[in-house]
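Structure below; questions to follow.
As you look at this complex, bear in mind that one protein chain is not there, while each of the others sits in place.
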Amino acid sequence: MSIAHDDRGRAMPGAGFMARALGDSIRKLDPRTLIRNPVIFTVEIVSALVTVVFLRDLADGGDAGFSGQIAAWLWFTVLFANFAEAVAEGRGKAQAASLRRTRAETVARRLGDDGSVEQVPGTTLRAGDLVLVEAGDIIPSDGEVIEGIASVDESAITGESAPVIRESGGDRSAVTGGTRVISDRITVRITAAAGNTFLDRMIALVEGARRQKTPNEVALSILLAGLTLIFVIATATIEPFARHAGGSVPIVLLAALFITLIPTTIGGLLSAIGIAGMDRLIRFNVLATSGRAVEAAGDVDTLLLDKTGTITLGNRVATEFIAMPGIDLFDLASAAQLASLRDETPEGRSIVVLAKEKYGIRAHEMSELNARFVPFTAQTRMSGVDHGDVAIRKGAIDAIEALVDGTAIPRDWSVAVERIARTGGTPLGVVRNRRLLGVIHLKDVVKGGIRERFAELRAMGIRTVMITGDNALTAAAIAAEAGVDDFLAQATPENKLDLIRREQAQGRLVAMCGDGTNDAPALAQADVGVAMNTGTQAAREAGNMVDLDSDPTKLIEIVGIGKQMLMTRGSLTTFSIANDVAKYFAIIPAIFAATYPQLGALNVMGLATPASAVLSAIVFNALIIVALIPLALRGVRYRAVGAAGLLRRNLAIYGFGGVLLPFAGIKAIDLVVAALGLA
Amino acid sequence: MTANGWLQIAVFCALVLVLVRPLGGYMARLFSGERVFLSPVLGPVERVLFRAAGISAKQEQGWIAYALSMLAFNLAGLLITYVVLRCQDMLPFNRQGLPGLPPDLAFNTAVSFTTNTNWQAYGGETTMSYFSQMVGLTVHNFTSAATGIVLAIAFIRAFSRATAKTLGSFWVDLTRCTLHLLLPMAIVLALVLVWQGVPQNLDPYVSATTVEGTRQTIAQGPVASQVAIKMLGTNGGGFFNANAAHPYENPTPLSNLLQMVAIFAIGAGLTNTFGRMVKDERQGWAILSAMGVMFLAGVAIAYGAEASGNPLITALGVDGGNMEGKEVRFGIANSALFATATTGASCGAVNAMHSSFTPLGGLVPLINMQLGEIIVGGVGAGLYGMLLFVVLAVFIAGQMVGRTPEYLGKKIESREVRLAFLALLVLPLAMLGFTAVAAILPEARASLANAGPHGFSEILYAYTSAGANNGSAFAGLNANTPFFNLTLGLTMLIGRFLMIVPMLGVAGALVAKKRLPPSAGSLPTHTPLFVGLLVGVILVVGGLEFMPALALGPVVEHFALAAGQTF
Partner (left out) sequence: MLSILRPALVLVAALTAITGGLYPALVTGLAGAVFPDQAHGSLAMDAQGRIIGSRLIGQGFAGDGYFHARPSAAGAEGWDAAAASGSNLGPTSKVLLDRVRQGVAAARADADGPVPVDLVTASGSGLDPDISPAAAYFQADRVARARGLGPAEVHGLIAGHIRPRQFGFLGEARVNVLELNLALDKMAP
C-alpha cells in the first residue's frame, strides 16, 4: 500500500466517501466540538434560536413557513461548513486507515546485555533496546542499524517498490518501523517507543487528529471572532433604533441579517483550507510535523540547496575530448570509448555516448576484440582495457601522470587540465601504452530548466544559495551557470549552520534539506528543514518535514504549497468580507420595509419582496460555502509573479469579485424563490 | 457647485500639502531628540522642568510605563479642570459673575477637554469665566493634543525600531511637543487671527445700544489664544457657543482658510514624520493618499448635497443652496469643506451647523467620525487610528500574496490582530450601544429638537461624536442633562483611552520584533493598489457596521426629503 496518490489533486471521491463525509458533518454538530470554530458555533446558536421561533410560530399560527425556511437554511449553513471540514479530513482518514493496517502486531527479537535473544511483543520495546531483524521480518519500531547491512522494502511508507539498502554507519542507517527486511540481517537500536514511531506520527498527521491551528490561522480566527462581535453590536442595536422610529424588527430577520454579515464563508472553510494544505504536502510525499512548518515554508526568504542532485544532475557527464598534439581526435575518442565499454558508472557510460554521438564511433563489442577489462580500484584510481599488447587507461589526472612517469608531459595537457578545473569540470586523462592521448572533460551538468526555476524564485522574493563541497572556483562557475543568487563553497556542517544563523539574524526565514547526521544541527536551526527519508534517524528527527521520495528539488514545491495555503486563506477571507456589501443592500430595505418604506430605494437588486430578499441572502450565504469547497481544497493557484502581481490579481478576483458576485447571486436566487413562491 | 468653490477646496488642499514635508521633518527631528530652532531658548526651560519632575531626558519607557504615565498625566489634568469648573465663582477673571458648574456638566466638560473631544454641553459665553476658559480649557487644548501626538510618535517608533523594548519617554515627548511644536505655532496663529478680527482681551462683556435702539450685550474674552490652539490641536471646543461660525471666532474667509489648514496641518505632517522615521517617506505619502481619497470623496458629496439645497425650501420660491445654519461670508463650499475637514480630523469645531445640513451633507460628517476619524484625523490619533487599520488591511490582504502578513518588515501576528481589533471594536460598541440606550429612553427623547429620522440622527451624532472624540454636534439635541452628560462623558473616555491602551499594546508587541528585509515577495505598501485596498478595508471593516443606523437616520431622511415628507 502507499500513500502516494495521483497528485492531480481532485481524485473524485466516491459515493461511500461522500456518505461518510455527510455523516461526519452531522456528528460535528456537537457543540463541544463546534466551539473550536467560533463563527460556525455562533451560527449554530442562532440556528437553534430561530428553530425555537419556528416552533413557536407553528404553535401560535405565526408565519412558520418563513421562519421554518430560515431555520432550515441556517442549519444548512452549519452543515455545509462541517461538510467542508469532513471532506478535507476524509481523504486523510482513508489514508490513515490503510496505514494502520500495516502497523500489524510484530514480535521482536530483543538482544539482552549478555547477547541472549528474547521474543517480546513489538509494543513493549523502548528506546535504547537492541533488536535483531532478519530477512522476512517486519522492523518492529524506528531505529538505527548498528550492525550489518540489509535490503529493506519501504513501500509501506514511501510507495516506492524497489528495496533500499540500510547499513550501519554512514548516512543510510535509519530504519522505519513497519518496513520489511528482505535480505540479510541487521541489529537495530530502537530510537522510538511504541506509539511514537514515524508511522504513528504519520497516521496521526494524515488523520488530522492532532491538527493544531497554525499561527496565521489563530490570528485569522481572532479577526473573524472580532468581526462577529462587531456584527453582534450592529444587529443587537437595530431593534432599539427601529423602536425609536416607532417600528419593530422580527427576531428572525435580525438573525438572518446577523448570519449573513458575519464571515461564515471563511469561517466555514478555514479548517478545510488548513487540512487541505497539509494534504497537498502528503500527496506530494512530504510529511510535515506541523501546520506551522507548512506556513513557515510559505514565508521562506532563503533556500539552501545542495548542488549535487538538486542543481546539477547527480553524475558528471563527458562533454568534450581534448587531444594532445599529434594525436588524432578521432583516435582519442575511440580509445576513450574502448576504455569505458565495461565501465558501468554513469561517467563511463557518458563517455561511450559522447564518442558515439559526436564522433559516430560505433560501440565495439568487447568479445569481438577479445579485450580484457581492467576495473577501477581505489588504489589505481583508473580503469581501462587490455587487448593484445595495447593497454588503454583512463583516470584521475595525477594517477595517469604517475603512470607515464618519466616521459615529458606536453604543455597542452596542463593547459587543458587547468581550463577544465576552472570551469567547474573534472578532467580525466587517457593514456595508451604510456603515451598521453588527451583529456576528457567531465562536466557537472546543471539540470534543465533549473535556471528558470531560480528566476521564478527570485520573482517571488526568495534567495537561493547553493551549498557544495567544491572549491570556490568550481562553485562560482556552477553557481553562475545555474543562476543561483549565492553559494557556499567547501561547505562543512559548521559553516552551513553559521550561514543559516547569519541569514536568520537579518530576519530571514531559511529552508534547507539534508540527510546526514551532520546535517542535523542545520536542519534543526533552519525554519524549514526537510530531511530525506533515506537519511539518518538524527536528520529525520531534526527536520520538521520528511521527504519520502528523498528528492531535494522538492524544497521549491514545498515553498509553493506553503504559499498556496496562505493565499487561499487570505483570498477567501477577503471574499467573505467583501460579500457583506451586497447583503446589506438585500436585507436593510427588507427589515425596515414596515417602518420606513422609503428605504425601498436601497433595493438596488430589485428583489421581489422583503421576505424573498432575506431568504435569498441567507440561501446565498449557505450555498457559497458549498460552492467554494473545491477551491478551498484545491487552493488558489500560485503564480511566481511577485507580491505586487499576486495582490493585484487576487484583489481583483476575490475583492472586487467578492463585492459583485453576491449581487448577481442573490438576485438569481430571488428569482427562483419568487418563481417557486417560497416567500 | 461652482468653479470658485472647487478652487477654494483646491487651494486648501495645496496649502496642507505644502506644509506636509516641512512640518513632518520638523517633528521627526524634534522627536528624535535633535536640536531644533527653538532649542537655544527652550532647552534650559526643558532642563528645569525635567529636574523638577525628577526625570531624565534619556530614560525611556516600555509600552506599559508609557501608557501609565499618559493615564496619570491625563487623570491629574482632568481632576484639576473639574475642580476649576466647579469653583469658577471663587476664582479670578469671572467678569460676568458666572456660577460654578453643576457636577454632571463639570464632569462632562472636564472629560471632554481631556479626551481632545471638546464636546460642549454648554454655551461658552453663558457658562465659562475667562479663568475657566484659559486654565481649565485652553491648557487641555495643548496637553490633549500633545498626548495624541506623542502617542502617534510612540506608535511610529514601534515600526522604526527593531528588537527594542522601549517606545520613548512620555514625559520628554510631551514636554517637547508642547513647548517646541504647539506653543510657537499657536502664538503665531493667534496673532494672525487677531489681525483678522478675533478679539483677545479680558474685558467685561460690552453693552451696546444698537442702531435701532435695542440693547445688545456682546461677549468678549481671550478668544484668539484659545481658537488658535483649538484648531492646531484638533480640539474644536469653541470659545463661544456658535464655535467657528461666530464672527468673533472666525471673522473672515482668510481666518476660515487658516483655521481649516490648522486643523489638518499637524495631522498631515505626522504622516510624513512617520515616513521619515521608518526611513521610507513613500509609506507616509501612501497613508496620506488614502486619507486624501476619502477626504475628497466626502467633500464632493457634502458640497454637492449642500449646493443643490433643500428642495422643500426651493419649492417655496427661494433661490440658492442650503444656507440654514451657514454664514454668508463663508458660503456653501467653505461650509461643506469645513464640515468634512473637522470630522475627518477629530476637531469638532464647526463654521456651520451640521444639524441643518441636508441629509447627505450631514451623512458625511457622521461617516467620517464612525470610520474612527482617520482622514488626517485628530493630531496623532488620526495617524495611530489609521495605522491600526493598516495593520488590519495588511493582515487581511497580506496572506493573499502567500506570506505571513508583514508591514514595514514587522510580522503581523495574532497578538497584534487581537489588540488592534480590540481598539477598533471600542468605537462601534460605544457609539451604537449608547445610541441604542438613548433611543428608547423617554427622558433622552425629551431632549430632541427635531422629530422623525432627524431626531434619531441627533442622538446617533452625539454618541458618534463623543466616541470618536470629535465634539461637533447635531446641536438640536439638548445634551445638558444628567443622562447625556454622564453617558457622553463615559463614551468619550471609552473612545479615547480604551482605544489608546490596546493601541500601545500593539506598539509594544511590534517594537520588540525583528525587522525583515523587504523582498519581491513582501507586500508593497506604498503603491496605489495598496492605498485602494486600505480604503476598501476601512470602509468595509470600519464602516459597514454602521449601515443600519445610518439607514434609519440620514439615509431615510434623504429619501423622505426627496418625497417631500416633513416631520
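Order of writing sets the labels: A and B. Residues in every chain begin at 1.
Here is the rule we go by: a residue touches a chain if its C-beta (ideal position, glycine included) is under 8 Å from a C-beta of that chain, and two chains touch if they have at least 3 such contacts.
Please read these numbers as outputs of a predicted model, since none were measured by experiment.
*Asks:* Report, in label order, the displayed chains that the undisplayed chain touches.
*Replies:* Hidden chain contacts in the full assembly come out as B.
*Asks:* Return the single residue from B:I313, B:V437 or B:L529 that touches the missing chain.
*Replies:* Counting the whole complex, the residue in contact with the absent chain is B:I313.
*Asks:* Any idea which of B:L85, B:A186, B:L523 or B:V537 touches the chain not displayed?
*Replies:* Within the whole complex, the residue contacting the unshown chain is B:A186.
*Asks:* For chain B, which positions touch the chain that isn't shown here?
*Replies:* Touch with the absent chain occurs at residues 4, 7-8, 11, 49, 52-55, 65, 68-69, 72-73, 75-77, 80, 123, 125-126, 134-136, 138-139, 141-143, 171, 174-175, 178-179, 182-183, 186-187, 190-191, 194-203, 205-212, 214, 216-220, 222, 224-226, 228-229, 240-242, 245-248, 251-254, 256-257, 309-310, 312-313, 316-331, 334-335, 350-353, 355-359, 449-454, 457, 474-476, 557, 560-561, 565-567.
Heads up, the rule we're going with is that only the chains that are shown with their structure count from here on.
*Asks:* Measuring centre to centre with CA averages, how many angstrom lie between chain A and chain B?
*Replies:* About 51 Å separates the centre of chain A from that of chain B.
*Asks:* Would you mind writing out the residues of chain B in touch with chain A in their complex?
*Replies:* 162, 392, 395-405, 409, 412-414, 416-418, 421-422, 424-425, 428-429, 432-433, 435-437, 439-440, 445, 453, 455-456, 459, 514-517, 519-524, 527, 529-530, 533, 536, 540-541, 544-549, 551-552, 555-556, 559-560, 563, 565
*Asks:* Under the definition above, what is the set of chain A residues touching chain B in their complex?
*Replies:* Contacts found on chain A: 215-216, 218-220, 222-223, 226-227, 229-231, 233-238, 240-245, 257, 261, 295, 298-299, 301, 458-463, 506-508, 562-564, 566-567, 569-571, 573-574, 577-578, 580-581, 584, 588, 592, 595-596, 598-599, 601-602, 638, 642-644, 646-648, 650-651, 654-655.
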